[in-house]
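The complex is shown incomplete by one protein chain, all other protein chains being positioned as in the whole.
Chains here go by letter, A, B and C, matching the order in which they are written, and residues are numbered from 1 within each.
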Amino acid sequence: MKHHLSPEQISGDFYSRRFEQGPDEDTLILNMGPQHPSTHGVLRIILALDGEYIMRAEPVLGYLHRMHEAMAEHRTYLGYLPNMGRVDYLHAVAWNWAYVGAVERLGGIEVPRRAEYIRVITCELNRISSHLLWWGAYLLDLGAFTPIMYAFDDREIILDLLQSVSGSRLTYSFLRPGGVAFDLPDTFLDEVKAFIPHMRARLPMYKALVTDNTILRHRCEEVGDLPLEMCRRYGATGPVVRGSGMAYDVRRAEPYGVYPELEFEIPTENSQDAMGRYLVRMGELEQCLNILEQAVQAIPEGEHLIKGAPKPRWKAPVGETYFAVEGARGKIGVHLVSDGSSTPYRCKLRAPGFSNLSLFAELAEGTLLADAVSILGSLDLVIPEIDR
Amino acid sequence: MRKYIQQLKDLKSLIVGLFITGDNLRKSTVTVHYPRQEVHNLASFRGPIELLPKPKNPTQPRCITCMMCVSTCPSGCITVVKHKAPKPSAEEKQAMAEAEARGEKVAKPKAPKTPKQFLYDYSLCSLCGLCSEVCPVNSIGFSSDVYMVCRRRSELKLDLLARLKAKADREGRTVDEVA
Amino acid sequence: MNDDVFAGIPVLLEARPDRNRSGLLRDLYLIPEGIVPAVERLFAAGYHLEDISGLDTKDGILVSYHFDHFEKPGRIALRVLSPHDTPKVPSIANIFDGAQWHERELSDFYGVVFEGNPNPTPLLLPATDVTTPLRKAEASRVSLGDLIDPGEIVQMDPRFDYFAPKDNTDAESKEAEA
Partner (left out) sequence: MRIVLAAVAVMAFIAANGLVLVYMERKIAGHIQRRPGPFEVGWHGLLQPIVDAGKLIGKQLFTPDGADGLLYWLAPVVSFVWVLPLFIPIPFGPQLTAFEMDLGIVLILAFSGTNLLALCMAGWGSNNKWSLLGAARAVAQSVAYEIPLLLAILAVAFTSGTLDLSNTVKLQGGWPWQWNIALQPLAFLIYFICALAETNRAPFDLPEAESELTAGFHTEYSGMAFGLFFLAEYANMIVVCAVATALFLGGWQGPVFSGVWWFLAKMYALLFLMIWLRWTYPRVRFDQLLNINWKWLLPLSLANLMLTALLTKVF
């Protein structure tokens, strides 16, 4: 066999230097990504394999890094809003909310009640669409091709609904400090009311086709065993920690908006495995529908944007604040520091996927390659959010 | 032993799955077949921005070149060029000079408020809508153009004034008709 | 209940900020050597690490660790001020494993060296990149006291005087703004 590769090329790049060939010649060093179907974008994981068993895994980030935090320091408070939809394109409303909430907290801005309800409705719709996409993509990872199409069928309705409010289908940026940019269209609430029973009727089909499927159960159960203590060490939040049996949800732990007025459960699973995280998300779909049902009943009439809401040249008062919301992947935090000018002095974005992915290396050790794919999918990663 | 029986029972779920996909196979398709059909909700889509015409003149924008949109746009995708003030002719200059000599207040000719050029780089735009919100005369709106295609990036640099005129022409609306 | 958590750890400044405005329950400024024992206490008390944020001020680079509790929510911020020329902070990655990535990210952005980080490789920026993109230009840095409102100060080390009351004109102008 001929090799035209120089020794440097064979030994890999900077990041794989910790994986240099050791005394064990049977070890296979494998680059999973950045172009790999199940790393959901451009995550790269360097694996040391013994057969198909993973001896060591190390994620390498930064392939989708856009330095959103530096952009914040060069844009006005309002001008930074469109960035939020791009950080996590699957749950854009939650990121919008986290940022807008931080600005409101900093500036002491009131939000009209109607706007709070509009935020809840759109945020929960967006959460459903995010979970549906995760569900389909996870099953793609596990080799089932059809569910993602069914999920997209339902997700399309949500995108239509959100389009009718915000005008865009994915990277929504229609929340504003002090409310929302647009009021709901006339037919919107009726359409949401019609959507809720439709979605409820679809969930049993999802369950019968996928959740109960014995092949899927064998792929997920007892895979990626994640004790609660480990979640804590890595700061995992969202469905990951709830799948490990801890009912931690920012909507309840640090209530914001009108969530304290809405009744919903926090689904948890004690199995601590990939199936637990799967079931938590499926349970959340139902809870989102419950929240929606209450919100469309309770939404009051009124203004959607408070009078005197920040204009583009608005200057935030001096100070710092930390505001967290519950995104589809966990706790989204925005740490905002203002020096009194019209641009943020510092905007730190806490991405839930960042912490959730950091535990992958420990979780994947000793598992099969196929299990690693299953674990990776069960963490519900969105790489742009992790790299920011 | 119980484990094995349970595993056999679980096989039922495979049959159920087959019935579900089989049921869907029987049903009609749900996709929209693009060239033959179109989606129904294009109107609510907020696509590339466009200039809104004056109520009485569909070829003229309402824009007063206040430059609010230019300074607000987070990605700097709007360029507005103002008209220059018309140069007074020799006679007018003379008249002005005479008037000034008389100690009267002279009104210098003012530039028209309408924009000379209104350029928009769609490739940079993130469709946040801040420009349309800050516009004092409500001159910027969203088009619902979802079918815009281009071969190179430079084609995304749009001349909104020309597009406004083209739109008026396309709709066959002229100044006279409106008036 | 939290009062015992940091007992015996040297604290430069402890503040109780307005929770509705800052989102923080407690706010502690520590010396670099104090961060590891303090974080160990938090780990034992069942806290989890939210993130590590940096802040470039005139007085140095402020590293803020945010912690929260799953069952007893209440955000605690620990902060370490580090000089611009040799920013060195002990790593807490051996206590909270998740801190490894946060620290690496901060090293990328601010050039802060976290001593003892098990894998001090660049995380988000290329390995060849030596720029520290979030460090501000000398002229645009603002002093710590002009950025952060500490709220009610519980205890203060006299050496740590960034939040000490300044002359009245400053306070008056702030009032006028408000």
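Quick notes on this structure:
Following the convention adopted for this analysis, a contact is a pair of C-beta atoms (placed from the backbone, for glycine too) under 8 Å apart; a residue touches a chain by one contact, two chains touch by 3 or more.
Being a predicted model, the structure only gives us computed values, none of them experimental.
Every shown chain touched by the omitted chain in the complete complex is listed here: A, B. Interface note for the absent chain: among A:Leu139, A:Leu159, A:Leu279 or A:Leu363, the touching residue is A:Leu139. If you put the hidden chain back, the residue from B:Thr21, B:Asn41, B:Gln117 or B:Asn138 that touches it is B:Thr21. Mapped onto chain B, contacts with the missing chain fall at residues 14, 17-18, 20-22, 24-25, 27-31, 33. Residues touching the missing chain, restricted to chain A, are 1-5, 28, 30, 36-38, 51-52, 139-146, 149-150, 153, 209-210, 213, 215-216, 218-219, 368-371, 373 (touch as defined at the top).
Assume only the chains that are shown with their structure count from here on.
Chain contacts in this assembly form an open path, with each chain touching only its neighbours along a single line.
With each centre defined as the average position of its C-alpha atoms, the distance from chain A to chain B rounds to 30 Å. Here the spacing of chain B and chain C, counted between their Cα centres, is 44 Å.
Our note on geometry: chain A versus chain C, Cα centroid distance of 26 Å, whole angstroms. Multi-chain contact residues of chain C (touching two or more other chains) are absent. On the chain B side of its complex with chain A, the touching residues are 7, 10-11, 13-14, 16-17, 20-21, 24, 30, 41, 44-46, 68, 71-75, 126-130, 133-134, 142. On the chain A side of its complex with chain C, the touching residues are 14-15, 18, 61-62, 65, 67, 69-70, 73, 105-106, 108, 231-236, 241, 246, 248, 253-254, 317-324, 331, 333, 335, 337-340, 345-346, 348, 350, 354-355, 358-359, 362, 387-388. By the touch criterion given at the top, residues 75-76, 78-83, 85-86, 146, 150, 153, 160, 163-164, 166-169, 171, 173-174, 181, 185, 205, 208-210, 212-215, 217, 311-312 of chain A touch chain B in their complex.
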